[in-house]
Structures are given as structure tokens and as C-alpha cells.
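Below is a slice of the complex: some chains, not all, each in place.
Order of writing sets the chain letters: A, B and C. Residues in each chain are counted from 1.
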């Protein structure tokens, strides 16, 4: 077993209202960042996990996302590559 | 563990920095204080010991500049079960039910990181209350910021409010009241004072006193990390550029763990397995262990290797000074370790025996077998020097007080008093704080009979027909312009607010927010304000059961307004006496208790309309306030009062307007004739802040006036309550002012939300909200 | 009737639910510990408000896996009544007992205030004591109450009258101003297809005493009691 570090991004499903993203965009505008367009705010998780291989680690994290980390009704997730921690 | 009576060998740890004058200074220890330490130890202190001393002898923990003054405050009454000196004060209420309460400041942490600073402030004061064996039933907060026109201030304001809300909401304790003042003097040095009130049965009261040789000392709750190391001494330094470098030292709160800790602690206390319990608050493990030992006059030894830590390689110095939140120190009965651990496990909390109470009179810290710090007896706590400074009033403030408000020329628009009234109702300090308290769960626990937005909150006590009325008040501008009078007013206004709900004021806790006490003009303010508070507390029979001192509240621009905040607890023997602040029904007579005067000095009118903090604050005679409160309470108990609201910021005109429209969903108009006082300058009559006045609405004006007369309190029928549609009309001799309500109501209700939801979102909404992920 | 009130770590409206049921409804109530597998023979299960597991990750996401939830789900599948309030509603959605999800309020702030609700359906065991379109006053207190569900779910909810409460103004009109959190179609409470699980963000257990501002929540509790009586006698 090796210890891997895997990053997961969980974002609100496109089409769903993202008031946090909108608030950030508005705030950036009023700070003078006029070139900013759409902003989306999601969650970024970094997990350390022991696995036989990088693929195994990713697969494990996928199960975590499906069971707990992401809400299938409102969120999409993307799993980054597993790196040795 | 060793019980030898010969002092152990204390050697520096490998890697300890060398003890230099610079290092001593950096720890905020003066040369003479260092002398004391050397004399106490009979040798030079180790680095670990320097850290311990710097924490325990910091202003925050030792009160070295305030204790001699605090001693002058009255602390006793038949109903006081616990006065100053414990984690919180306790008073008896009724039928064996008592309440514990205390206020605590988190000013400096909140200036650096508003969300976490305010949140952990709430966490700390909750722990102070439930470690007395009381279940927290209410939170209040008193806040001061610079003007909302500054983006940084809006960021601080939004962050502090969200931090207070998120923490209290999560733990499930209703936030039922407080106050917010915006004034240039607090720019860069906001004040965040949090007050907690808990309920207990008298026999459940427990004190944080270590005793019983051989009893185990147990660390409970969150693991110890490198959080807020030196937070205690940090809170005792001027806010300066240097504080920037301390930024990584902020603490992060975990209200979820706090909730578990709350339930587990109350279960532990009820279980009888423990002797004492105390929050690891300011200066963490060091102060909690040393204070518990000192209170019990016993020795203790604690082993740093046994403390559960969050990070590797933490030194004893770091473990002792860490301010990681949501931790408790427990002294259990020997042999009950398993039972204690079992209760904590049910709540998924960690516990570790880290030391024990010993016969030998020493405060000893070990790292395994190695002794890394040892102080004789309890001298670590008792030997801290106290200081009295020669007090000299600031000539600048004396001159400001001497100025005559009537020399200030009115603005042209003031020809119409309604314009001025509208301006004042739209002043963020006076305007409705609904934007704030809508973010607080004020109803959880379903005992909130009167929530935020009134003079004081009223919480019923289940199992009795009694309730407590709670408020927190303070006016820094008054204290700046006359600390003696300002100190009196702070207490009297708090008492008046509580009495307006039908409650008898019983006791106070207080938070002294002042500047650098080593400056004679600041010490003058501190000593005079405490004297004024003491005078009022004696006359009103509201002893001081506890509080907190926050000094060095300064910023590059200088000291803040000296700001004592008074947390008042009043008791309602019967809930049938609960009285609202707002008018209740059309046709009721409006009676003014107390007297209008020509006192415009130090008013919100001068500050907001003319940008001036000048003139003498209104006179305050506690004896008259006492009479007013007695009269008001007799009238309420006689069932003659429909509503009662005191006159404070903005004076009589603002008080009347508030009675009419403080409730958005239930508004009234009114007509008043103030011709009786037409010889007073109009703006003093309408906007002056003469003390000792209450606006009452009643169906029995004659009874109310008669009862007032019996108590020697002036009372006069000034008008009646009208339907909202009729608006308001004020008549003074030949001057008459009329207005429809909507404009005033908008000014009062929307000002703050407009500012915060408007262009301000850059500094308000987004940043703090994106700080929390839940 | 016997009411089982589930106690998760971080629940904080559990005692309020207890007082509502015992002091105001006059029923028996027991607390069911999250680590246990025992509903102690409760007829009605209440998932109370609060911040189970601190609302960390997502409100309700972690509590849903508590041991006791297996029993609550079985209880629901038996057709027995479950009242899920505020955080309980969030947990019920995460657990799949109710459709949809509850997201951060559109204004991003926690909100605590009395709101007006319109009773959308009285053909449920939770609302028989109300009359249709009745406007009631019940407080909300939440930061994540924005109800959402995908289009077809919404159609089904509306089509089959599964929307039980909607946020309205004092005169009973559905308006944006009356919507405290941006919930789709002002939805404040929904029931499952079988009609035995009700989830709502507002707190009926806080509306049981005029001294606290409203007792409009009592008929809801009485309705459930009625329905249980009916089952017994049936």
C-alpha cells in the first residue's frame, strides 16, 4: 500500500442558480475587476488515502464521491490524478 | 509522580532560545517583573517558564492595571450566589432556579479576522457559563465599529455578525439582544463583546477549584494545535502594524465540537464524577491549570507528553500557550477516570489524563521525566504585580466637554424638526438592527418571549412562572466626555432598559474596553468610569458579579472612546408582567415619566448631524433613576402599562418614533403636545438625551401619573396613539410638525440593509460568506 | 401516540420538539440516540432541526448515515409517519426519503423570522386540521433552505399535490418578497408519494404557543395524532 493524495472538485450543476458565484462576481466588479464574467463556486477537497496503485486510489475516491462527498441531485464532481503523498 | 519537597532541577530544553532582555521584552515582561520572577524562582527562568509568565502576567489574565479599581465595585447582595473570581457570576432567581452570566471581549482577534474572531469569542463565553454547571439559554453581543462608509468597516461588520450568528446558531443558543454603535473613534479597533446567560438549579453550581491530592487532571475536547499562541498577550498590546505579523495566530472555531462539549460537560457535572472543570480560554492550558490550582491552593503537575496534540513536534512552550478552541480542563475524582472517559466517548470527545493534584505546593510542568517548568506554590498567580497610574484628564477632552452645544449653529434644514428626526432615525447607530439579528436564531429553545429589537430581551424559565430580562448597553461618547457620569449612565440605562420590560434589575456583568492604561489620561478614564459604575450599582442594588477587561484598544489614530459595556440581568417574578416597548393599540394615552431638560451635550444629534462629540453628557442621578424604576415597575405590576420604552440615543422624538414603528408589521401613528416645555430650546427638547425618561402607553393615564407621584417621579400625559395612517404630529407651542409614517419607517428600517446589500457587497456579502463552506 | 425524536450530534431543536409534543400536544415522547438502532416503538418519528455534524460538507449529508437512520428509513417504508423539520428535512432529502435538495439561501445569509405559509393540501395526515389555502404563521431559522429539484420531479410534486406548504405574503399570495430563501416555486414543505413523510424548513414545533408569537403549528401535530388514532380504530 502506498499513500496517495487525491484532489476532488465538486461544483454546482450547470443551470442551477449559484448565488455564491454571483456574489463573488458582483464583489469583484465593485472592486474594479470589470473584466470578470461568470464565476462558479464549488468545493475543493484534498484526501490522503492508502491504495495499491494510483488507479486504485482514484477508484476509491470515486466511491467516496458517489456515496458521500457529492450530492447527486445538485452537484457534479471531478477527481484529479492521484499523486504519492 | 514526585512528591519530594525540594525544588526539582529545571534545565533549559535543547533548542530553547537563550533568555535575553530582547526576548523578555518581546514577551511583554518588564525588567522589574523579570526581577520578581528570578526572585520567585531563585534562578533564571527557562524559555518555557518565560512563556508561562508572559501569559499569566499579561493584562488579559492578570488584570494588573484594573484589579485595584475593580475591587472598589460592589459585589454582594442576598441573591448573589457567585461573585467575581469564577468563570461566571451566578444569582438566584426563584424556586431554586439560578442564572449564571458573564461577558467577554474578542476585540483584537476580531479586528484581524472578523469571522473567526467573533465566533471564537462566542465559543469562549459559552464555555465560561456551562463550566459553572449552567445550561446556556441566551447570548447577547455589544459591537462597535467605525462608520459604515468605509469598505473595511463593512467587511468587519459583516464578518463579525456572521461569525456570531454561525456559532450561536449552530450550538443552539438563541442570540436575543445586543447593541451596535458606529463611531469614527472605533475605526481600525472594533469592539466585540459577547455575553452569555445560563440557567441552573442552585445545587448544581460548580466552581473551578482544584482539590483532592491524587485527583487526576484531564484534558477534554479538541486536540491542541499551534492556534493563537500568545493570543493572551496579543490581546494586551496596541493594535499596530506588528499585529499583522501575528496574523497566522488566529484561532478557528468549531461550534459543532462546542455543542458536544456543552452536552458532555453538563452530563459530567451532573454525574458527580468530577471536582472542577474550566475552559482552556485565554492562555489555554497554562491559565486554566494555574488558576484552578491557585483557587484550591494546591499543587499540580502536568505532563506535556500526555496532551493530545494536532501537530507533530509541538514544544511544551507551544502546548502550554496554545489557544486552540473547544478544550476543557477537568479535575476528576480519583478512580473515576473510566466513568469520565465513557461519558465523553458517548459524545465522541477525546480525553486524556495529563497530570494530577499534588500535596507538594508547586506548579510543575514536565515532559516525561524532565521537569521543564516549576513555580513555587501559587505565586505564579498571586505574585503578579498590580499597577496604579497617576490619573490626569486629557485637556483635549476637558475642553470638548466645556463647549456649549448651543453655540453650534443649526443647519438650515433643521428649521423642519422632522428632517432632523428622519436623519437621526437613518443614523446607523439608531436605525433598526434587523439586518443583524435576522441572521441570529433568536427563537431556538422556545423560551424567547421578547427577542431582539426591544429595550431588553425576556427569556422565560421553564418550570417556573418567572423570567429574566437581559440587555447589554454602553455609550462611549458619554464616557469620553465625562467618564464619571458616563460610567453611571451605562449602568442606569441598562437598568432602565430591563425595567421597561417589567423586570427588577438584579445584577450586572461588565466589559471595560479602554485604551492603553499606562497613559495617565486613559487611566483617568478607567478609574473615573469604574467609580461612576460603582455609584450606580450601589444605589440600584445591582452588584457586579463578573466581567472582563480589554485594554490597549488603540489604533494608529489613537485611543477609542472609553467604552464600558454593561450586561444587565433583571428578574420577572411573574410572566404576566412582561411589557413590550412598542405601542399596542390606537387610543392609548402616551405618558412621559421623568423630566425633559436643556441637555444637548454628547448627543447622537451633535455627532450625526454636526459630526461633533462635544458638551457635557446629560446629568445622571442614580437616586432619581432608582425612583423612576420603582415607579415604572409599580405601574406595570398594577397592570396599568401597555408599553414602556426608555429615551436614549436621539432623545424624546426618536423614542416616540420608535414606539410607533419599531415593529415593521404593526405600526402606529401618534400625536403629542410638548408645549409644557416650550421654553426649552426645541432641539434640546426633541433630541437632547436627558436621562431618567420613559415613554409609556396606557389606558389609565391618571393611575400611572398617580403612581409616579407616589414615588416622586414627574409624569405628564403628552398625547395619544393613532392609527398608522394618521402619521405623527408633534406640537410645541406654535411649532407643529407632521409627517406620514412611511418615510420615517423607511429611514429607520432600511438604512443598514440598504448599505450592506447595496454596492457594499464587495466588502460585506461575498467575503465572509465565502469563508464558510457549509 | 408515542413520538420518537431522533438526537443526532448537533441536533438543537430536539428539546423544542419534545416540549411541543409533550407539553402542548399531551403525547408521550422519547429521544432516539443516533448510535442506536431502536425507535422504542415510536408511532411518529421526528427528525428535528439543528446542525447535525455541524452541517459540515452539506447539511444532512453525514447524519444520513447514522445507525438510527436505517430504522427511520424502515419506519418510513412501513408507511409510518415521519416529520422532518429544517435540518431534519435536509437529512430526509439526503437520505432519499424525500425528493429534491436544500441549498444555501439565495441571499447567502442565515435567516430567522416569522413567515407566512399557505396550506396547499389538506388531504395529508399532517394537515387535516387546516383548511385549504389557510395562511399560517410559523418561524424559519436556517441558512440552507432553498428548495430545489429537477423539472420532472417538480412537475410530479405539483401534479400530485405533494407540495404541502408554500411561502406567501400575509394575504396568501405567492411573491418573491415572501420567499425567505429563494426556494423554487416558494416551496416550504413537501411530502413523499405515499404521504407519510413530510419535510419542511419552517419550525412548527416553535409555533405552539401564542406567547412565542404563534400557535399555528399545533394543528399539524394534532393532524398526525388524528391520523394515528384513525389507523388504530381502523
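In the analysis below, a contact is a pair of C-beta atoms (placed from the backbone, for glycine too) under 8 Å apart; a residue touches a chain by one contact, two chains touch by 3 or more.
On a predicted model such as this, the values are computed, not experimentally measured, just so you know.
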item: Assembly formula (labels as shown, counts from the whole structure file); value: A x2, B x1, C x1
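The definition used in the following text is that only the chains that are shown with their structure count from here on.
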item: Separation of mean Cα positions, chain C and chain A [Å, integer]; value: 30
item: Geometric centre distance via CA averages, chain C-chain B, whole Å; value: 36
item: Where chain A and chain B are represented by their mean Cα positions, the distance between them in whole Å; value: 41
item: Contacts with two or more other chains, residues of chain B listed in rising order; value: 765, 769
item: Residue numbers of chain A (touch at least two other chains); value: 20, 23
item: Residues on chain C engaged by chain B in the complex (per definition of touch); value: 9-10, 12-13, 15-16, 19-20, 49-51, 53-59, 107-113, 139, 141, 143-144, 203, 205-206, 208-209, 211-213
item: Chain C partner contacts - residues on chain A that touch it in the complex; value: 12, 16-17, 19-20, 23, 68-69, 71, 73-74
item: Interface residues, chain C side, partner chain A - complex; value: 57-58, 61-62, 65, 93-94, 100-101, 103-108, 146, 148-150, 182
